[in-house]
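My questions all concern the structure below.
Only a portion of the chains appears, each positioned as in the full assembly.
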Amino acid sequence: MPRLPRLVELTADSEGWGFFLCTSKELRTGRSGADFLTLTLQDVSAQVTAKILDDAGRFQAEFEAGEFVRVEGRASLYNGRIQLVVSSIRRVHPDQDRLEGFREDECVLSAPRPVDEMWAELTARVAAVADAHLRVLLTRILVDHEAQLREWPAAQVIHHAYRGGFLEHIVKMADVGATIARAYGANADLVLAGVILHDIGKLQELAYESGAISYTRDGNLLGHIALGLVLVHEAASGVSGFPLELRAHLEHLVLSHHGSREHGSPVEPKTIEAFILAAVDELDARINQVRRAVQEDAGEGEFTAWHKRLGRVLYKGSKNF
Amino acid sequence: MPRLPRLVELTADSEGWGFFLCTSKELRTGRSGADFLTLTLQDVSAQVTAKILDDAGRFQAEFEAGEFVRVEGRASLYNGRIQLVVSSIRRVHPDQDRLEGFREDECVLSAPRPVDEMWAELTARVAAVADAHLRVLLTRILVDHEAQLREWPAAQVIHHAYRGGFLEHIVKMADVGATIARAYGANADLVLAGVILHDIGKLQELAYESGAISYTRDGNLLGHIALGLVLVHEAASGVSGFPLELRAHLEHLVLSHHGSREHGSPVEPKTIEAFILAAVDELDARINQVRRAVQEDAGEGEFTAWHKRLGRVLYKGSKNF
Amino acid sequence: MPRLPRLVELTADSEGWGFFLCTSKELRTGRSGADFLTLTLQDVSAQVTAKILDDAGRFQAEFEAGEFVRVEGRASLYNGRIQLVVSSIRRVHPDQDRLEGFREDECVLSAPRPVDEMWAELTARVAAVADAHLRVLLTRILVDHEAQLREWPAAQVIHHAYRGGFLEHIVKMADVGATIARAYGANADLVLAGVILHDIGKLQELAYESGAISYTRDGNLLGHIALGLVLVHEAASGVSGFPLELRAHLEHLVLSHHGSREHGSPVEPKTIEAFILAAVDELDARINQVRRAVQEDAGEGEFTAWHKRLGRVLYKGSKNF
């Protein structure tokens, strides 16, 4: 039995075995009364739905959601999407499976760019911030949350929903935000601060464990905008001599970054830096969605299937002339 | 020359003198090139627009917005509303004018119910809160902000926009909220806490001086929902052993009390107490608006003039059967 | 074979027999070509979906939707909700099954509070109405529709959708409405009248038979607001000397009780009583929805599953501190 290709390269006739992270597991009773298991499996490149139709009861005890697993099965098409029909599954035994090529990193869906490289770029930007109070604040934020910032996804489902996605989102926004700030004579350090802080509340809004993302109590009751506000307020208050006006501007950036009340910002942008931040955040999220939709679309035409969240099809042929 | 009646009783043929608080003053150049002054005057009962058409330049130096003034003039109708045409004005000389009957309290637009009575009612409710942590928190809030809570209006223009309006709004909501909580088996202490805390951020959002209300920097950049959140977060963190779940619920009440994102709440009600708080707040504001519109309408018909903010006329004849 | 517990207490491993009301029955052809039956069953405490997978053709003839049935089967989880897989079913034979414990009342989903108690409370309120014309009108309405008012649900699916739900909705609104009217010096009798009359058109909009609710022709073509208007108009016109202004106010209450045009009210509230009625109706419906969602949620977390109609998850942990 051959080894399965990376999930992003799975085709309808793939068959074999592989190592994956299982991020969800659900037992259901089928129409005929027989039980079956529905799973979500991921590797570094993509994520698929999988089903165990035979012996579901027995396999169910063999592993839990959140564990790495060794799977045997074959791919099949279901409503135009690839899924995996699993014939055998068990949890990974790290020591022994490492001999067969098991690597944790390769089983977790991840941002395409190396984390260390992105992290270096971000810390270099912060080191170059002119205003001392702001530089101290941002440095502390990065130091205090380094582990999470290097690991986390940017959202539960909508965009950058994979390991390192949070960092990828911030680093790209920092890059774009810097050039826009320069173009318009805006305060580039404030824009950078907005980029780093705008979603910082997500570290409390979401719980990210073993590749699975869920909402915390505070996340549901307060949301990342409010959580980020409190975090920034406390962090700024902890920097001695931090100017009140600067603190208010930072908090305004966090609060207004969704751009409008309808999208959950209790106040709307009132400074050029806030307008830039909201535009860059929106554009980065949109482009990530479009990219992913184009990559994941398996159809042959020039357009993707209907994208429900964006309410349109997307054009895949735009680089061909 | 007779003394003018209370402003609420002014009619189109009133003429005489009186003491008022001047809350705004603006010099304009009329079409003919002549300058004139536009003022806002108030006493305990109402507020009117006034104009100084002759000698505006001279009178302009006689007083400032925010001062108590002695005014001579006559009422007149302008587009269906009463205004005062001022023939003479000067700032009050407290010692001497007190002899003529000047009382500061009677020159500031105020809630109809005595402040001491409302304050006693509110502190009694807090003293009866069962949960010790919550009782301590609310007591501290009342103690720390007593001076403001007894004085402030509830908003700049929309509802309860007069001295003591904030307290009137809270006390009425506490009354209604308590009976609704009882009716639905909701946690009445949480509802009371929500009532007291939901607009607490307005104490930082607005500046209230000499009867005039304006937005602060923090008010414009952050808004009272975010300011209230931070205040509650810090106050709760200052009560030793304050349960995190309770703090999260209180913060949720503050954040969600506008009921929907469109109205500026970054999260929407997710508990019965939050639903009750949002409904009671909305209803109290609405009824205050309707009351005021019916009282201020000088027309003879059964209906008020068009109420722009509510987008309708209101029925004045509802008690007559 | 043991007797099944009440439906509200059903768990994934329940197995046994019981008496229920069947409110819907549908024959479908499965993917394999085999027929199966989908049912809705209810008892006094809850409602579940049930399926008959074997011998569907034979069982189909054994009962109709709208009949009481005796069922044997076992519970199972389907997409996180409990359903019943039925192995045997037949219609109830009242005389003989009564010996085994069959009680009609216990097979119909019902409001938690006893109907007689709620009815007594409501008639007492009407008896205390000060205005004679209004008291006569309300009394006649209660007399004329007593049977329906004691039995009916308040809506087809959204809230209070069970026997006695209509009365429960009215009685609770009357309670809350009375205290709010008192708090604001509104006309409490008008509010009570609005509470009793606002949904009276539902008695013609809906047909309620054997636990099943459906729309009538008039319900679809005219809706309960218009039907209620005509009913109130005719009832008031039948009370000799009924003041025209009072009739107009009552009709206004009925027409405006959804609060806005978008929600189906052709006119919007223009009196304090109308504002109170709309607020109380909305709040009562919301709280009933939230309660039911929290009760029916079988998950283990602090939050319910996504509530489609409310567009959010709900917090179940709010009483725990």
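So that you can tell them apart, the chains are marked A, B and C in the order they are listed, and the count of residues begins at 1 in each.
Note that in this section a contact is a pair of C-beta atoms (placed from the backbone, for glycine too) under 8 Å apart; a residue touches a chain by one contact, two chains touch by 3 or more.
Computed from a prediction, not measured in an experiment: that's the story for all the values here.
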item: Full complex, copies of the single sequence (shown: 3); value: 6
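The definition used in the following text is that only the chains that are shown with their structure count from here on.
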item: For subunit B paired with subunit C, centre-to-centre distance based on mean C-alpha positions, whole Å; value: 41
item: Whole-Å gap separating subunit A and subunit B, where each centre is the average of the chain's CA atoms; value: 46
item: Touching two or more other chains - residue numbers and ranges from subunit C; value: 303, 313, 315, 317
item: Contacting residues of subunit A [partner subunit C, same complex]; value: 27-29, 31-33, 215, 217, 220-221
item: Touching residues on subunit C, where the partner in the complex is subunit A; value: 30-31, 36, 51, 53, 76-79, 85, 302-303, 313, 315, 317
item: Complex contacts: residues of subunit B adjacent to subunit A; value: 217-218, 220-223, 225-226, 229-230, 233, 245, 248-249, 251-252, 255, 261-267, 270
